[in-house]
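Only one protein chain is missing; all other protein chains are in place.
We just call them A, B and C in the order they show up, numbering each chain from 1.
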């Protein structure tokens, strides 16, 4: 990493690459997030009922996903939208894990819910709206669970690093950063996907970074392309919304893939993933280079 | 393409994919831009002198570039910056073409200069600051030369399509769109690279789209990553700033690669390019898919 | 109000001006917020100790403030910043009310704290970071206390109205909107003050609107000018940060006025306020006009 980045982000130096730490690998069940595994997280925006979640879990696992997502407590983007099933949603997620072996990631929105959610989830998700909720970050950090930290809608890279640093300072080094699109003047898509931000985060931090093509685009027909982009940017994985019947989903249907589309996305990603893995394994050299030499 | 995009961009329907036109392929010397060729354009920000340009031209050609860039008339980003060599710069570009066989792209900034620049250049570049200069667009369109149309700093996708449509309406269908980063609240990098915008443009328009990792990032150590991202997004090529001695360049040195770094970037891109070509040739199917099925 | 605005904001029609409701006047102690009173809220960013708050309360009251602000629970903008005194801070605020007669506004950040904060505060502040925390909004609405709803950093006018509408739907019509600057590409000042947004909100909603020149500018030497701007835009009041010793404040010192500067601001505002009041009283006509005629 170049000196100039080190100086720029000096106040969050614990998350930066250093001689002591080149990359953080986070064990979750049998996964190693941030290692050579490329981890696809998939599932519905919200846990709606047992049937919906079980069907989705089985299907995404078959297609290659390794972690199941699904909101039990939902940050409502509108006052009238679905709020989630709460504890019942967590129980359904636990059953899905038991049945499929998939790890579980779900959002925790309130400090008070951390113990409950941590009991069920393998990874705690901190949503975009909560990225700077330091009381919540502290409670989540202390739970000991790995944290999936989503970048805020108008968080700069420095803001994101500050929140990550705070989790580390509270004794939890298992932070996964997630780029999910930022808000800009161009509203053609739901957000502007900051793929270069992913590349930069991989160059300067030792933390795993994943891409969220669903929220970044807001349009299901762009998800496969954004998944490829995220992979090429150097991401360690993806988080994708999948629903048995997107047009009738209780939330985020417009940006959710149905099973067939998810299968197609995973199949289409396969040769790109094979190339990425060859690069990481050293079979091909230079093709995921960080170019420190030119720095 | 989905109906909703067609409706949204109905006033620029000439640039949209239709039954009549799936993709526009632009012949430039022996190249077919927008066809299966992935075209790398490389060269200095500005033509500084004959030695600088010749050395660069030979070296980038050897590394695989097919078009030489270099500004003769420079849009100064500061009042005190270098303005370019003007006609002398054009003559040097012409000699470089003669010697290397590379096609030439250079910016035209004033309506009055169109005939002069069109005499020397194979492709006329319309810069970001000029994207909505309709008098210039009209003159450039009527010159008959292919147009490399750079997206404005705060141009929405609709704004970009409107300018492209205007060129088509003036009788010139050879328009190459160029994504070069947009201005947002996050100033960590010089601009925010809208990779999803590239993917969308490839889904909805029949025009070639290229990516400019130099302006999009503003940092040379990120250029290789952004080139990969652009390729994965579906771009038809790249435009990259290369200089024999970036630290002493008259402009844009911070975002220019030296010869060794450009060689490394091209070598690193090679396996990704091979994969892209296999996808386009149908050897691998589905891996550059547009996912119309789910639309 | 023009039909086009009514259509645009149709999903939040309860907050729009209608035949039934031209303006909402909120009684707080002896004040009538949103009526002809122009209400200045002043006080420190955070309650630091009893001496600091009491000194500030007495001084701002003498200068003409009618409501005392002061954070007991602080939304930390950095993980290492001061978190507030919590319940002790609330007790100090209550003593300041008893001694000065000023009404109290303080932020509530967590659903669980609503009953506690509502016991002490005359007005509950919902901070920018919480504007879309619907669980918190619901709890705050149900407390029965008037709500000071700060616009989020990247909330559109529609987003702000949606949150306000949600409070109304939960049985609480006493909502005060607060413009405090939005995040844009220009970071010369801390935020971009959306004065036109205030004018629009006064044209289309029946709710009181106040301006926050401290957060909007982030620079104390601009606060007097932004206060005038807010008044001219039609705001019903101001919220200003005042501290006995801004250079040693625990938070937001750069945007806090000391006592002398607050006195000067209030004195300088006086003739503008007199003019505003003459307009509202009908002594002068047309000078705060909404221009419906031209709509």
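Heads up, the rule we're going with is that a contact is a pair of C-beta atoms (placed from the backbone, for glycine too) under 8 Å apart; a residue touches a chain by one contact, two chains touch by 3 or more.
Remember, it's a predicted structure, so these values are computed and weren't measured experimentally.
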Residue touching the undisplayed chain, where the options are B:24, B:100, B:143 or B:165: B:165
From B:94, B:153 or B:273, residue that would touch the chain that is not displayed: B:153
Chain C residues touching the omitted chain (full complex): 2, 154, 156-158, 182, 184-189, 192-197, 199-200, 203, 216-217, 220-226, 228-229, 231-234, 257-258, 260-261, 264-265, 267-272, 275, 278-279, 284, 286-295
Chain B residues touching the omitted chain (full complex): 75-79, 83, 109-112, 129, 132-135, 137, 153-154, 162-163, 165-166, 169, 183
Chain A residues touching the omitted chain (full complex): 183-185, 187
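Please note the rule applied: only the chains that are shown with their structure count from here on.
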Geometric centre: closest chain by C-alpha means: A
Chain A and chain B, separation of their C-alpha mean positions in angstrom: 32
Chain A, residues touching no fewer than two other chains: 154
